[in-house]
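Omission of a single protein chain aside, the complex is shown with its protein chains in their original locations.
This part shows subunit A:
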Amino acid sequence: MEGENHAVKAVNVLRSRICDPKFIFFDDSPDSNYSKLKFMISSSVTEACNNSILLLGPRGSGKSAVLELVIQYLMQEYPDSISVIRLNGLLHSDDISAFKEIARQLCMEHQLVFSKAASFDDNSQFMMAMLKECGLAHKTVIFVLDEFDLFAQGKQRLLYSLLDAMQSITSQAVVVGISCRLDADQLLEKRVRSRFSHRKLLFLPPSMEDSQRLLMHMLTLPIDSSFPHDYAVEFNKKVQNIIEDRRFKETLNKFLNIDSAVKDLLRFLFCAVSHMDLQTGFLSRENFEIAFFSIQRHPKLEFLRNCTELELYMLVCMKSLEVKEQSLCNFNSVMKGNICCYNRGQSFSSNHYYINVYWLGFRHLIDLEEISFLNFHCLNISPRKMQVLIDYYPICEELLSFRILPNLLRLKQF
């Protein structure tokens, strides 16, 4: 009972670490992105100048987490001379709601009354006035634009007015764009691009060594009063052993070959930690292997395994029609092929099913999105052309390896 309590506690600690980006991305070394970004922003805060930076990198590589860390640091360092406005391209990509959100956050920050009814013009003028005021008070406004590429759609009025305001001496602002499109700065209009300082920070996926260090960092329990000393020491030793294991390295390597961003690694860790045996209370290599297999999915194979024989048979028919006739088939032609087969005694089964049975299987295939319609919009589905979304090869594999289908079918198709 005692041991189980520790185990539950350990799982909780590990899981909250995995879900807490601040713990993951804290890296104090001088050439880390964290230090670079900290230097850039804090210098523009202390020197009271304008700045604009782009953080680029694949999704889940910790761009916004690092920025949050930097902001947290700056808030402690210069509590009075910073205010942060956070926008997200997913939510505020149109200019009206973007300006409204900026006005709302500025009002929140400075204890002003925010009017919902304010027009677009009011809001943009209010923002300009506030920027000027902040500049006079030597207060830096940091604009965080998440999903930066979405702001670059349309007229880019928000970007233009922000960057244009920064050209004047009175204002004092930093614009930080975050995007997973590496060509984000190329999306900008000429008038916007010329006002943008082309500072970029690239976030790269971690190398194998870095990932191992990260694993170690994430999985070791703190040796202090929160856990019994023996338990924590043994836990850490086991983790160390697992990470140094050759077979574990192979698994990790396989995983990193597919998904290499930090967030994907975390997903892997999350699954592994969730599978930890609460009875023993320690992680084992099997946990990681199970996690690897549960995350590694083969959607088409999964689907084929879920098919009934009828559906598999229909898929084979469609696919062989596609291959033979070099054109796409529709429900009518599949049925015609079926009837021919039946007459030759090579049907799916000795029972002769009517059309609606095939129709049932057909509808199920559509629902599962393994076949899709091509061209026109039609009330009547049966003549619509369709496409099988699976390759011929896996279907054959499936037929040969997982099911024992009537020999006739096999003879017919291969």
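Convention: a contact is a pair of C-beta atoms (placed from the backbone, for glycine too) under 8 Å apart; a residue touches a chain by one contact, two chains touch by 3 or more; residues count from 1.
Throughout what follows, contacts and distances are computed from a predicted model.
Q: I want to check something: the complex is missing a chain, and I'd like its UniProt protein name from "Origin of replication complex subunit 5", "Cyclin-like domain-containing protein", "Prenyltransferase alpha-alpha toroid domain-containing protein" or "Spermatogenesis associated 17".
A: "Origin of replication complex subunit 5"
Q: Among the options A:Met75, A:Ile223, A:Val323 or A:Val357, which residue touches the chain absent from this view?
A: Looking across A:Met75, A:Ile223, A:Val323 or A:Val357, the contact with the absent chain belongs to A:Val357.
Q: Going by the touch rule given at the top, which residues of subunit A touch the chain that is not shown?
A: Residues of subunit A in touch with the missing chain: 8, 11-12, 15-16, 18-20, 59-60, 64, 88, 90-93, 97, 100-101, 147, 180, 261, 263-264, 266-267, 270-271, 274-275, 294-295, 297, 299, 302-303, 305-306, 308-310, 330, 332-333, 336, 349, 351, 353-354, 356-357, 359-361, 364, 367-369, 376-380, 382-385.
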